[in-house]
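With one protein chain held back, the other chains of the complex are shown just where they sit.
Which chain is which? They are A and B, in the order written, and residues in each are numbered from 1.
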Amino acid sequence: MDQFDLAIIGAGPAGMAAAQEAAGHGLRVVLLDEQARPGGQIYRDVDRAGSLRGDILGSDYTDGRRLTAGLRHDGIRHVTGAVVWAIEEGFRISYTREGRAAQLAADRVLIATGALERPMPLPGWTLPGVMTAGAGQILLKQSGVLARRAVLVGSGPLLYLIAAQMVRAGTPPQAMVETQTTADLLRAMRHLGGALRGWPYMLKGLKLLAEIVRARVPRHTGAVGIKVEGDGRAEAVRFTSRGRSQRIACDTVFLHHGVVPNTQAARSLGVAHRWNADQTCFAPVLDRWGGTDVTGIFIAGDGGGIGGAKAAEIAGKIAALRIAELAERLTEVERDGHAVPLRAALDRELAARPFLDAAYPPCAEALSPEDKTVICRCEEVTAGKIREQARLGCLGPNQAKAYGRAGMGPCQGRYCGLTVTALLAEANGRTPDETGYYRIRPPLKPVTLGELAAMEETPLDKAEKEITT
Amino acid sequence: METEFAIIGGGVVGLSVAWGLLKRGRTVAVLDGDDGSFRASRGNFGLVWVQSKGMNQPRYAQWSQQSAAIWAEFAAELGENTGQTVPLQQNGGYDLHFSEETLQATVEKYERLKAQLGGDYPFEVLGHNALRKEEPHIGPKVVGAILHHQDGHANPLKLLLALAADVRRMGGRVLTGKTVTDVDRPDGFRISCADGTTIEAGKVILSAGLGAAQLGPKMGFKAPIRPQRGQVLITEKLPKLINRPSLIARQVDEGGIQIGATNEEVGLDDRVTQPGLSRLASEAIAAYPALAKAQLVRSWGALRVLSPDGLPIYQQSPDMPGAFLVTCHSGITLAAAHARLLPDWLEGTDAAPDLEVFGESRFAVS
Partner (left out) sequence: MNPASPFLELEQGPRVSVTFDGAQLELPEGANLAAALLAAGVDVLRHTPVSGAPRGPFCMMGACFDCLVEIGGVVRQACMVEVSAGMDIAKPRGDADGPV
């Protein structure tokens, strides 16, 4: 089994920056990523797509080439197409690549698995034709595929970015159905100081909005009662905005109301997580270097709390400095010296975040869906079932999982976990922290039994089974 | 709060007993743990199983048979009462063998037990070809199987859910999120919880799984209980591939193939391990080669609740009359017996089953 000083899971901005920083200090680094080419979701396939459609995607995207270029370093082994399904003590990492299971060992692990779209369970969200806004962006970035007749639903800056990109590509969305209200914006004003410090972000946002307005994309704000209608596939979005009930026909619906940390890998290792009320999600408890309560496990980027691509890049470097120091490639003084400008930059990057979190809060009706709405896409469990399970004594999602299968499917709760916690917390009058989250176990992603069996070293002795069945 | 019976432990064992007592009109309070407690009720394999049990204690084989025989009726009643169907199939089950030697040795043991049971032990031996007729996907490495006609399998989570619903429907009070810290008997029983809750009860049943190891001695029991880890795998949902369950694999009613289980003495560690997963996968593929292409979607480790000889413990406390220890490894198989037969023993009626051999006197003082 190959041994490394540092294994990094995820080749997005945090993972790429950390790999470069750590290798620069002499560490032997392995960077494992599921995709065939580096970039993560934010810079997905940037080396290829950047030159093809950089004009549509903008310089914030093509900027990712700076990071992918940094991976060309002798100290970095970038394993592409590697689906990590177990991280165990030691650390022993099991992954699948090209249909085969493989393993490697590392002294320390940096989890840089980024964010997931916040689940947005609205009526009709499981219909074909309904996708996350992130999916819409990935289609455009990686494949140059655009929805001809799309409605964008939800809230948050990403919604404006994808709308502007669609405008630039010549296929503007039919409409934007936005859930945030003027009251949200007013509430966000108390964070205006931060917003002003983070003025480049605000300016970018205003430019995107101007592009959308110029293209005459209809915007409906404060939308409620949202549902996707269709017989076997998405055909229209129905909602009420400013007291008026509307129905907009479309072929594609892109949903988005923020992104949340992808905590699967960290949770599988037992890393402590805490509820972040400002971002309405769980985030791992980290020290100022991205260290967790599990010795040797670090987290950087959106997986540690939502901060965006630039913040992720800086956090990746900061974590790498600490890891290099622990590996005795840097002294504490050197580490701290390198970290000073990074921390200042990180503060600037995060300055606008409180304003954005408050101005674009998650869609309330998706946080507490109506009883009939499916909340677990894999096992097709409804919100009403979870509430019923609370009445049968479910204090937390693991008992609910046992009672009704929510979270048992192949996505392992990625798109229902936060909803189940929220529903149970609400029903039981407890906090999300008291309610807890799914116990995440390997395999983090499905793996064939054949692959697993091929890793078996000793033949089986079946006789010992018979004692205790 | 006052109640005739307080049951410490809200898993399948505790709820089954609660259900039986409620049906007799008793007042019952169940104290259950929290979402993260070790819960064999959520991690077990789901067999309703007779073969291989009680090889050295025919009464245990018989007790398992008694429970299996009344399981269907019990499940049907739960289903009717709650609208929560408890899927159950009792069409026999296999002990698959990869060598003639182990098959023959097991058959000899079964024959001895059968004689001790007066012939009531309906099993047959299937050679590879006969087995293949029953299980078309069986692999060439399987030399044969013992088909025991009293075996079957259930959906243990649906059982847990139906019990939770029916116990409440019948007026049982279930207190969740409770950690019992002490049980004393100033007059009646007083049960104290970590959060300050106290319960007064006429009788107390300790069915807290591994938790009995700590609480048991405070109540006058030996409670020599230890955890043993079993890792279990489950695949994506597949079309029908396996007809009857075995100790190696079964196809659950939702379609997934469940594969189990390891036997590991690792204390209170319920994690899964890659070597454990690989071992189970390899055995399952040896039994059913088509599984090689199946995706493993979930795995878990659960802790068996084991006594030194693997048999249940049913014991009234010598120090605290009215306190009972009810604990076993096979809470699913024995659920029907616990619900329908055990209450007579707890209440000391003439219909009480003879559970003498399951008492703690069998454990020598060390």
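We adopt the following convention: a residue touches a chain if its C-beta (ideal position, glycine included) is under 8 Å from a C-beta of that chain, and two chains touch if they have at least 3 such contacts.
None of these values were measured; they are calculated from a predicted model.
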Which of B:A72, B:L238 or B:V357 contacts the chain that the document leaves out: B:L238
Of A:A36, A:A69, A:L203 or A:A364, the residue in touch with the unshown chain: A:A36
From A:R233, A:R247 or A:R391, residue that would touch the chain that is not displayed: A:R233
Identified contact with the non-displayed chain, of A:H73, A:R219, A:R238 or A:R377: A:R377
Interface residues of subunit B (partner: the chain not displayed): 236-240, 254-255, 293, 295
Subunit A residues touching the omitted chain (full complex): 34, 36, 41, 52-53, 83, 99, 116-117, 126-132, 134-135, 138-139, 142-149, 169, 171, 232-233, 251-252, 262, 377-380, 409-411, 414-415, 445-446, 448
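The rule we apply is simple: only the chains that are shown with their structure count from here on.
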Centroid spacing, where centroids are CA-atom means, of subunit A and subunit B in whole angstrom: 40
Subunit B partner contacts - residues on subunit A that touch it in the complex: 86, 88, 92, 94, 103, 392-399, 402-405, 408-410, 412, 435-436, 439, 441-443, 446-450, 452-457, 460, 462-469
Subunit A-touching residues of subunit B, taken from the complex the two chains share: 10, 32, 34-36, 39, 41-42, 45, 47, 49, 52-53, 95, 97-98, 102, 106, 157, 160-161, 164-165, 168, 174, 176-177, 228, 233, 235-236, 247-248, 254, 259, 261, 263, 271-275, 277-279, 281-286, 291-301, 304, 306, 310, 329
